[in-house]
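Excluded from the complex is one protein chain; the other protein chains are retained at their positions.
Should a chain be cited, it is by its letter among A and B, assigned in written order, with residues numbered from 1 in that chain.
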Amino acid sequence: MNTSILGNRILDFAFPIFLILVSLGFALVEPSFLGLGNIFGMLHAMAPIAIISTGMALIVMMGKLDISLGSIALVSMGVSAIMLQSDYSLFTAILITFLVGAMLGAVNGFVICFLKVNPLIATLGTMIAFRGLGNQITDAQVVVLPDSLRALGNFSFGAIFFDTVICLLLLTTVHLLHQRTKFGKIITAIGNDEATAQRVGLPVTQTVFFSFVIAGTLASIGGFFASAQVGAVTSFLGKGMEFTAVAVVVVGGISLFGGKGSILWGVILGSLTFEVIRSGLNYLGANPYFYQLIGGVVIFIAMYAAAIKLGRSANNS
Amino acid sequence: MSKSILKMHNIEKRFGPITALSHANFELKKGSVVALVGANGAGKSTLMNVLGGITTQDNGQILINDEKVDFNSPGDAARYGIQFVHQELSIFKTMTVAENIFINKFPSKYGLISKHMMETTATQLLAELGSNLNPKHSVETLSTGDCQMVVIARAMLGSPKILILDEPTSSLSKYEKEKLNDVIRRLKTSGVAIIYISHFISEIFEVCDAVTVMRNGATISSQTINETDNATIIELMLGDVASIEKKRKQEKNETIFLSVNKLQNENKVQEATFILNKGEILGIWGLLGSGRTELVRSIIGLDGRPEGTIRINKNGKLSPISVEYLSQVTAYVSEDRRGEGVLLPMSVQKNTALPNLRKVSRSLGIINLEKVRNLAKRVIDSLSVKVSSSDQAVSTLSGGNQQKIVFGKWLETEPDLLILDEPTRGLDISAKGEILKLATNLANAGVSILFISSELEELMKISDRYLIVSERHVVAELPGNSTQDSLISALSKTSQGSAA
Partner (left out) sequence: MVKMVIRTATFERVRTNLSLPLLITGFMFLSALIFLLLNSPEFFLIKNIINIFNQCAVLAILSLGMSTVMIGGGIDLSLPANMALSAIFGSTIMILTQSVTLGCLTMVISGVAIGSLNGFAIARLRMIPFVVTLATMTICGGISVWTTNSVSIFNQPEQFFDVFLARFLGLPLSIYVLILCLIITQCTLSFTRFGWMVYAVGTSPEVCRVSRIPVRQVLFSTYVLAGFLAGVSAIVVTARLGSASANIGNDSVILDIVTACVIGGVSIYGGKGRPLGACLGAVLVVILGNILNLLEISFFVGLMLKGFLIIFFVSLDGFLVKNNE
């Protein structure tokens, strides 16, 4: 009994330890890696994926998945880009971007809650459909964004970037939403056991629906910052981001089965881990696609660890 | 004379062609604890579902404090002070005790949950129940008894006047049962009336003031606890069984086929020891929840790996074997027909072929469709299954015919051991008779049978010997010529104060 508790503890700390080791590893090769400038730079670069992962974390907390988030980012920014090119004000365009994100999230919610399609298949379908829509809107061309937007995306108060602050703000808000509101508790309950939640009379359908709307909105915000950083909307926007978001969430200790984990610390840990890997690899001049490979391996390892933990607990009960 | 807080008069309820309740009555006096007992299908659950607002009655009245009420939803019932604690505890494992209690009624200020108030109130509620659980603790590591406290505390939030406890002790240890009884006494003192549904007849004598017995959808008797005893209650539950004609010739020659010694499967089966002779029908009797199904599932390894010894007769000698080995020569007709018996959307042919795939295939694993058809036809003919073609989907067959398919497919595997778990449940009289006849024929042909049934009548018709199971223990083995009385007393005697 003692060894398995110890084993579980080790597994819990595995990823934070991994992060520390990898960071130190990169720092050995390139000392400035752990310098303040680089750290703030990493926080800046990881803001978009962290925001999207926040939405993903909310969905995963219910024991569900949404793999259309990257495509939602694309459509939202596609609409935004077109509007900006047609001389709409920056403010209106940004507002519409987030609105589109919410609407697409609502489409997901509709298919899942009212057509009762399994979330995996539903968001597979919408991922494809939305990407098609997004590319159709932008004609798969690179749409350059106005300078004001690029400035906003890269704006910093001293060393701290604007998007890092927004990211932290959103993350904290969603975290509080999860931990301290009735809505958040219902989400945890659904992740525990949706059938029991229904039986007890909780408003499951509404909660699931709104969670997808929130995730969609966050995806559009993440997409906004991602495009703003580069100053353009390309058809690659959001591609693969949903998979990275799943990996971030898993590494951050949020169980795919739902009901467990901390959104704030989980997303921070997960995003940091992937950003460290990405930026470290960048420094080393390694092939950028190596990063994709790492993502897959990490998910695999994390799931294996979760399976072991689950197997252990099954043996003990 | 305390007033009646609840009166249910002549409740009727049908589900399609099945009458669940016909003349159901129930009365509950303020501040009293009334036990509601009855065999499976007697109507207890339906009656309580009506009271809890989960279903609506077709006819009859419900009176609360002598005022007529109508329930259309659990919410309605709750408004009149009725709270239902179900057998399956609605618990959220990763959440804390306080969160579980307040899951429907989180106290909040400006949208944020008032954690402190929640935890303080939780501690208070739990204290009133005599529990000192820490509201901040996660429910994950709590025992069933403690989880039950949490659910009861949740029910108490609604300040109920009537509390329904459905099979509250089925997963509790002896110690936890006593704690629950304390809670019930406390609640009673604070003026809550309790309806206590249970299969453990001996336990109701410890906390209940009165007992209402139901049978076949009607209320048979309502007495105070002093006016009755164990044996009487069980007799009332089962009804009068006229002298049972034995359908089986008693075999004198007894060769042991199966010997089970001290079988232990966590808390599902406790030290079970029994013998089954070749060609014998061993009737396993006990009340619901006593562990009969768990026992038979354990010996063929369907619920994990049990400890203990299992030996079967191999070439005249009793040799120890594994549960996997036993499962290969055993046919298991599960009590869950839809979930474990038939593949509903698939055809009769495919269903009957499933455990017999080796039999109907040629070399290289290629299926011989003609053999499949013939096998299906054999099953249909020998069991008189009403179906127009063996291509039909099993979901279109009646319950009785579906059961015959289950039987038939297993018989084709030519098992040495046949386990029947409630094989006639939900079947009409003629189908029941056919199944019993079939079992008898099989036993005559040398198949050893373990026969679980809640209906004493059919058990007595064909069993060669009896195994009495109570509260996860095998408590007695009785000979074939036992009378109904001796069977009932064996069960009720051992129900009282058995070692947990």
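FYI, contacts are C-beta pairs under 8 Å (C-beta built on N, C-alpha and C of every residue); 3 or more make two chains touch, one makes a residue touch a chain.
The shown structure was predicted, so the numbers you read here are calculated from the model rather than taken from an experiment.
Colleague: For the chain that's not shown, point to the residue among B:Ser90, B:Thr293, B:Ser347 or B:Ser482 touching it.
Modeller: For the chain that is not drawn, the touching residue is B:Ser347.
Colleague: Quick one: which of B:Glu88, B:Glu227, B:Glu271 or B:Asp391 touches the chain that's been left out?
Modeller: Selected residue, touching the omitted chain: B:Asp391.
Colleague: Of B:Gly16, B:Gly316 or B:Gly339, which sits in contact with the chain we cannot see?
Modeller: B:Gly339
Colleague: One chain is left out of this view; which of B:Gln87, B:Gln124, B:Thr309 or B:Gln328 touches it in the full complex?
Modeller: B:Gln328
Colleague: Just checking the interface: what residues of chain A touch the absent partner chain?
Modeller: Those residues of chain A that touch the unshown chain are 65, 67, 111, 115-118, 120-122, 124-136, 140, 239, 243, 246, 256, 287, 289-297, 299-300, 303-304, 307, 310.
Colleague: I need the residue numbers on chain B that touch the omitted chain, in ascending order.
Modeller: Those residues of chain B that touch the unshown chain are 302, 327-328, 332, 334, 339-347, 350, 353-355, 357-358, 361, 364-367, 369, 391, 393, 395-396, 409.
To be clear about the criterion, only the chains that are shown with their structure count from here on.
Colleague: Of all residues in chain B, which touch chain A in the complex?
Modeller: Counting only chain B, the residues touching chain A are 74-75, 86, 90-95, 99, 103-104, 106, 108, 111-113, 115.
Colleague: Okay, in this complex, where on chain A does chain B touch?
Modeller: 176, 180-182, 185, 188-189, 191-193, 196-197, 199-202, 259-260
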